[in-house]
Structure formats: C-alpha cells, structure tokens
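Removed: one protein chain of the complex. Kept in place: all other protein chains.
Which chain is which? They are A, B and C, in the order written, and residues in each are numbered from 1.
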Amino acid sequence: MVRIALFGAGRIGRVHAKHVAEHPDLTLAYVVDPVEGNAATIAVMTGALVTDAEQVFADPAIDGVVIASSTDTHADLVQRAASAGKAVFCEKPFSLDYATADACAQTLNRRKSRCMLGFHRRYDPSFRTVRERIRSGEAGAVHQIVVFSRTGAIPPLDYIKVSGGLFRDSSIHDLDMVRYLLGEEMANVYAVGSCLADPAIGEAGDIDTAMITMVSRRGTLVQINNSRHTPFGYDQRVEVLASNELLRVENLAQNSTVIGVRGGFKSAPTVNSFLDRYTVAYRAEIDGFADMITKGTAPLADHNDGLEAQRLADAAVRSFREGRPVVP
Amino acid sequence: MVRIALFGAGRIGRVHAKHVAEHPDLTLAYVVDPVEGNAATIAVMTGALVTDAEQVFADPAIDGVVIASSTDTHADLVQRAASAGKAVFCEKPFSLDYATADACAQTLNRRKSRCMLGFHRRYDPSFRTVRERIRSGEAGAVHQIVVFSRTGAIPPLDYIKVSGGLFRDSSIHDLDMVRYLLGEEMANVYAVGSCLADPAIGEAGDIDTAMITMVSRRGTLVQINNSRHTPFGYDQRVEVLASNELLRVENLAQNSTVIGVRGGFKSAPTVNSFLDRYTVAYRAEIDGFADMITKGTAPLADHNDGLEAQRLADAAVRSFREGRPVVP
Amino acid sequence: MVRIALFGAGRIGRVHAKHVAEHPDLTLAYVVDPVEGNAATIAVMTGALVTDAEQVFADPAIDGVVIASSTDTHADLVQRAASAGKAVFCEKPFSLDYATADACAQTLNRRKSRCMLGFHRRYDPSFRTVRERIRSGEAGAVHQIVVFSRTGAIPPLDYIKVSGGLFRDSSIHDLDMVRYLLGEEMANVYAVGSCLADPAIGEAGDIDTAMITMVSRRGTLVQINNSRHTPFGYDQRVEVLASNELLRVENLAQNSTVIGVRGGFKSAPTVNSFLDRYTVAYRAEIDGFADMITKGTAPLADHNDGLEAQRLADAAVRSFREGRPVVP
Partner (left out) sequence: MVRIALFGAGRIGRVHAKHVAEHPDLTLAYVVDPVEGNAATIAVMTGALVTDAEQVFADPAIDGVVIASSTDTHADLVQRAASAGKAVFCEKPFSLDYATADACAQTLNRRKSRCMLGFHRRYDPSFRTVRERIRSGEAGAVHQIVVFSRTGAIPPLDYIKVSGGLFRDSSIHDLDMVRYLLGEEMANVYAVGSCLADPAIGEAGDIDTAMITMVSRRGTLVQINNSRHTPFGYDQRVEVLASNELLRVENLAQNSTVIGVRGGFKSAPTVNSFLDRYTVAYRAEIDGFADMITKGTAPLADHNDGLEAQRLADAAVRSFREGRPVVP
C-alpha cells in the first residue's frame, strides 16, 4: 500500500481524504491541520493519525502528500515535500505571487520531483472527451472556444479578501481549461470587469463579473465569462466550435424532474457548487495521483501547467487595469 | 392548372384553401359552405367563386374536391364526387357509421377512384422519418410503440356531442399512426376509459381520458394514451422501441426561450392545437393531393386506411364497453 | 452506535455495506455469505466480522439485519430476525410464493416488528418530489400514470431462470411505484407480453417485453411498459398527468456532453444500470433504515407494501396467461 499524508482538513481536504481512504492502492496515514477538530473528524472517518508536518516529512514510509491547506502554506510545504522525496498533489496555486510559485516549480523541475496540480476539471469525463476529440483530429481545426464559468452563490467577503481576486482565484481554472483543451499558448489577453452583483465586493477592491478574450498563436479565438452570481446555481459550460464538430459540455441538473403547468415546463436548477458538479472528477484526480506514484503516469496537470495558467491570470489582471490587450 | 373545389369553409377548410391557393399547380375554383359568410371569407382570400354542390359536380373543368364539411355530409359528397369522376381528398371519416363508410369505400374501389383521406399526421416529417427507419430495417424489429395524444384544451360540449366519442373522434388518429408506422394489423385491442377532466363530458355520455393496449399479429406491443386535457398545451408524442433504435417524436414548443431562476429553469408551453403542431403536415398533405392528381402518386392515406382505423376505433369502443380485449 | 449484520455479500450487498459503514449512526458488525470470498471482501472494506446466521441472531448487541442474500433465503431469515427482535431491512420479495410471503408478513405484524422492504426507487429524490406534489394536492387530481421501465442489457439466462419471470422480477418495482405515487389500490389489471428481444428467454419459458394496463378504484388509468432490452442503456421514466400539472421524471445521462455535426446533435447514452441510476436512492434507503431503528420513523416501504405489489404482479401473470383483465 502507498502511504499518504494530508495537509488541510477543510472542505476540499475532506473530499480528498475520503477518496484516498477508498482507493484500493492508497492508505491515508496522517492528517495535519492547525484546527484540531477538523483533523480529528478525518481521523475518525479514515483511521489516519493526526500529526504535524515534521513527522510527515521525517517518516520515510510516507510516499506522497496531498496539500489542501490554505494557499499561503503551499510553497513551503511543496518545497519540503520535494526535499523529502515525497510525491506531491497540491491544490492550485503554489503561491498567489508568481515569482514564489515559479521558484517552487523550478525546485521541482531541478529535483525531477513528481507533482500533480489540483486542476480538477481536467479529470472531468466530459471535458476529457472534448479534449480527446480535439487531440485526435476528429473535431477538426478549432475556431472558437467559449467558457461560461459562474459560481452561483456569492462567497463570504472574508474569502474574497484573501482569494487573490476574481481573475487569479476563479478565472484561472477557465484559463487552464482553454490550455488543456487547445494544447496551445495564447498570443494576447484582453479582460474587462465590473462589480455588478455585490457592492461589498467592489468595496473590498475586487470585481464580481468579468469577461476575457484571447487569441491563440494560431489564431483560435477564445471567450471566457465569469460571475460570482447566478440566480439558478452553479454554471460551468464550455463550447468549442471546430471545423467538423461543435463540442459542448452542459451543466449538471439537481434532478431529472420536469413539471408541466399552464405557463410551460419547469426543470431543476443546476447543482449548487463545484463539489456537486465535480464529484466524479475529484475521485478521478486521486486515481490519477495514485497512478502517478505507482506507475509513473504523467498527471493531467502539473506545476508547469499551474505556472502557465497563473501567467494568463496575471495578464488578465494587467489588461483589466490598463484597459488594453496584453501579451501574457 | 388543376382546378379544385372546396366543401366546408370552417377552421380546417380555411387551412386547406390557403394551401391549395398557394400551390403552384392548383387553383381553388369554388368554395361551398352552408354559412355564406364563411365561404365569402375564403373567396376574398383566394379568388374562388362561392357556389353550391350542383355546380361543382356539373363542371367538367373541376379535377378534384377537398371535403372539409361536417362529417354527416361526407358520404354523400364522396359518392357524388366519385360518380362525377373527381379526385377526392376527404377529412376522416366518411361516416361515423362503419357500414356507411364501408359502402362508400367500396364505391371508390369499384370505380377505381383516386381518394386521399385526411390523416394529416402521416405527412408530418418527423413521423415520416420514424416510419422510414422502420420500413428500411435500419431501426430493427419493433418491440413496443407508445403514443401520447392529449389535446390540451377541452373542446366545447356541442362538439363532444356530435364527435362520435373519444375513441372514434380522437384515438382514431393514434390508431392510424400505429398502422402507419408499423405496417401491420392488430390481433387484439383492449381499452379502458374514465371521465376525469370534465364531468359535463360524462353527463353527455362520453369519456375524456382513455388508454388502449394492442398486440399486433407478430407480437409487437402497443400503448396509446388519450386525454381531452393537459395543463400545458397540445401533447402528441410517439415512441418506438426497436432492436437497434429508440425512435421518439417530441412535442413542439411555442418558442425557444429558457428562463433560469432561483427554483430552476422555465421553458415554453407546447403549441396550443393541432393547427399549430401540424402546419408543415397540412401543407404537405395538399402537395400529396396535387401529386395524386397530376402524377398518380399514391397518397400516404387512402379510404381503405380510413376503414381500418375505424375498425380499430370500433373495437376500442366494444372493448371499453365489455371490459375485455376484443379482436378488431 | 447501532450495530448491523448483513446477509448476502453480492453486488447489492456490497452497496448496502458501503452505506452502512459510512453512516454516522451505524456500524457494520457482521457479514454472512455462503461464498467466503464475497464476505471477506466486505470485511476488509468495512471492518465487519465474517460470521454465520447463528452468531448474528444469538448476539443481543445486533440491532438490525440487512437481508440481501438470494431470494429463497429471505423468508427464513426474516422470521428468525423477527423472533430475535432485530429490525429488518429485506430486499424484495420475502418469497416468490405469495402464501409464504404472506405468512412471513403476518409474523411481522403479530410481533409488531419493524421492517423495511427494499423498494429503493421510493427513496429517489425525483420520485419523492412527484409523490409529494400529488399528496399535497398541488398537482391536482391524477388522470394518468405512464411508467417506462426497460433494463438495458439483457441479463444472463441463469438469472432469468430463477427470477420468477418478468412480471414478478421486474414489473413489480413499477407496480409498487404506481401504488407509491398514487396512494390508491387497483380495481383491475391487464397484461400482455411477448418474447421479442432474445429467443433464449422464450425457450426458458419467460417473456422479455410486456405492457400492463390498470384502472385504480377511483378511475385513474395506468400504463406500464417493460423490456429487458434497449439500445441505449437503462430506461426508467415516469409521467403523471394530473389536472394542474404534468409530472415527469426523466432518465439520467452518462454525461452532459453534446456534439453537433453535419447530421445533427449527439448526446450521451443513459447510465447502464439501476446501480448507477439509483446511487442517491440506495444511500437514502440506508438513512431511512437508520431512522427507523433510532427514531422509529416509518420506512417509505414496508412488508405490507411488498405483499400488495406482489399481489399486483401475480394478477399480471394471471391476466397474461388468461388473456383478460383480472381483479388483483
């Protein structure tokens, strides 16, 4: 059995803990969290021991670490994991500061450490299907990509304040999705944004509504739209117009009930959050992590993908501030 | 130009008048209706002359007649048209009385008269596609047919009283649809019915809700459900389960607007009536009538199809009354 | 913690074992199965002990039993569980023989034992919503119920032979669904059937395609259609026509990808089996079992519901054999 330690026992940490525990090849050996109650909950659920970082990195029987702690701890944990020769699965980003993230990634590259980055959407079966049809040539040349990415319920202001802002916190997943599907880098990035959904977000110095336009090096045109608000739930769709095929990934509904009344038909809202939308993807992500450790399989996203997405998000911020397209 | 006379200038008569007038090979020469205002409306719209039956049948320049008058006039008009050597397009049925309808059909058969019967749904492109996939063998062996046929708004009681009852007035179209799609006769028919939507229909001696079960000679199983009421508009769907394919014809919506709100998504009701659902079919029906006259093309439904559907509807009535399956 | 023993470590047994183990109030203490390897797999997964029936019924610390073993063992295990004062969750039916099942149910009634029957679909959120709208009166009077229930891939012949036949094995779930939604008993039952999908099923004395028509005591009309085959996956839909609302539960698709090509749009097949369709329902079922034990909450289906569904299935068999509607 492959022995895993988990850093961070919050919402997403619990999801990973469950999937590690249920994986036939993995054992969750340790869980580390500054809030003892959080760690204890996972310990009871999985049989893992509650411990601290020192013990994790000192224990030669630990093969890999899952880093789901707060963003400001990522860089340090990744560096220590790399030094200790552990395989790393880290939630994005290594650091909100590009230079720090870059230094971290260079350490991994130098040590040839294996690292998987938590771009979970890459493991969603629908997005994988779209990517495969593009890669195989079946879809034909890609003309346009349109990404809808609206997160439904406005998050608490405390979260907004440490999030790095809409582009670096949320759009970054969409920027990564475009790279993932297209397999090509961007020639320029143009971003606009407004605070329309919640004035408090504006007062905190952020925006809640944004649109990004990009042109790839071969001329493919890309549109992303983002919002912290929808009336009807989580909204994440992708549409690719290619010469032979239109490829579309639709939302997931809460249920399949339809009600016909005098004025028409009513169907269910979409699921509430990324946790409900990506249940299959989160499990597949841990499968991918296990395969990386046991078989050396390349993960669908690594630290270099993380850097590239971050470079695009930083370009979006710059474009938004300067009111003009920029080269990423 | 082929010259046509129209009997009956009511709702469906007006639809046919428009299509005859717009057809490049047809001219609407005469219109006949006991209500002079009705006939005049069509005359103004199309340039046809208002006249009576005598003139129509005496005029050798008339090639065909469209009979859309009240059901009790059909048999006589068909017989006279056949005697006068006119091609016939008649709304179903020749007569609510099977023996009368049969006599009428035999006259046509003896005279080898060309006759098209108004089973307009046969001309709907979706149903034609389903039939073609069955006929060509592409769909494979047919295991089940399920027909939904609910007419939306409850018709006026005066109509109910002269309609011949739910099975003979409404289900007959569904019985014909099954024969059309399957190309096979039925071994037995079982019908149940209730008055659930409007007690006045029950007081008038009819039912408003029915289900029919049939087994074809080769063992295909068939379900039809009928209702004079839906909350959301006209409801006419067909589903065929075959060994290779499921073939489904869905309803037509009033528009393609979707509204997402807190509780989910709202879409448009279905269209209100057969007139909106079958606009394409009604036009194609007149095209078929023109082709029958000018090219001798067999119509998709003739008087013998009318008799067979009537035989099934009569069997449904008998089954419903006797509470047991009957041989049609 | 409430201590549970599981009988039967096959496919469905494993599903229940997982949900018992994950439930915060339940512990899976024992697992019993004649095939030792099956029991061992669950033991490893959950920490349960592999044992035999004697130990289960002799252990006063066991609060409830989950019976997912082969049907011919159900009646004996239920009786012993009742005698030992254990709460029972049993897959349907107690016995393929109605008299045996009835005797079993009477024992439970005499002893006032708590028993939940495995009609898992009752725990599906979509069907519960439909039922609630009917019960609350919001939907209005129910005119028609149409149930589609087609199981996708033809099961192995060995299964067919011990299944009790299509009506008792498969249609019984649909018959129960009608009772669940409508809350009303049936006045008569009419069934037709054919062997169209696989001749081997016919040679084994069974049918693979069926339709059932029922009229409830208040005149609601019901249609069920069943097949052991579809080209596209698991097909289970329900449609209720009521005076105010049409209530429809649609299938679950394997994913939400749509591909637009020259000929039109392609979307995903439905999920492959009841295990994928009812993941949420199976978990909710164990939640319901826990609530029955810890809070005395009535389960959504009990042994009397099992008997009534069985009575309807037996009526369908009789009707099919005699070619006429029967009173259940």
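Methods note: contacts are C-beta pairs under 8 Å (C-beta built on N, C-alpha and C of every residue); 3 or more make two chains touch, one makes a residue touch a chain.
Fair warning: this is a prediction, and the values are worked out from it, not measured in the lab.
Peer 1: If I'm reading the header right, one chain is hidden. Which shown chains does it touch across the whole complex?
Peer 2: Looking at the complete complex, the unshown chain comes into contact with A, B, C.
Peer 1: For the chain that's not shown, point to the residue among C:24, C:37, C:156 or C:264 touching it.
Peer 2: C:264
Peer 1: Identify the residue among B:55, B:73 or B:126 that touches the chain left out of the display.
Peer 2: Residue touching the absent chain, from the options given: B:126.
Peer 1: Touching the absent chain in the whole complex: find that residue among B:103, B:154 or B:246.
Peer 2: Answer from the full complex: B:246 touches the omitted chain.
Peer 1: Check the options A:10, A:219 or A:263 and report the residue that touches the missing chain.
Peer 2: Touches the omitted chain: A:219.
Peer 1: Which is it among A:128, A:150, A:168 or A:277 that touches the chain not included here?
Peer 2: A:150
Peer 1: Since one chain isn't shown, list which residues of chain A touch it in the complete complex.
Peer 2: 141, 143-144, 146, 148, 150, 188, 190, 192-197, 209-211, 213, 215, 219-223, 225, 227, 229-232, 235, 241-246, 323-325
Peer 1: If the hidden chain were put back, which residues of chain B would touch it?
Peer 2: Answer for chain B: residues 125-126, 129-130, 133, 244-252, 255-261 touch the chain left out.
Peer 1: Footprint of the hidden chain on chain C, which residues?
Peer 2: 230-232, 254, 260-269
Methods note: only the chains that are shown with their structure count from here on.
Peer 1: What chain is most central when centres are computed from CA atoms?
Peer 2: The most central chain here turns out to be C.
Peer 1: If you average the CA coordinates per chain, which chain's centre is most distant from that of chain B?
Peer 2: Measuring from the centre of chain B, the most distant chain centre belongs to A.
Peer 1: Report, in whole Å, the distance between the mean C-alpha point of chain A and the mean C-alpha point of chain B.
Peer 2: So the centre of chain A lies 57 Å away from the centre of chain B.
Peer 1: In whole angstrom, what separates the CA-based centres of chain B and chain C?
Peer 2: That gives a centre separation of 42 Å.
Peer 1: Where does chain A touch two or more other chains at once, residue-wise?
Peer 2: Within chain A, the residues that touch at least two other chains are 260-261.
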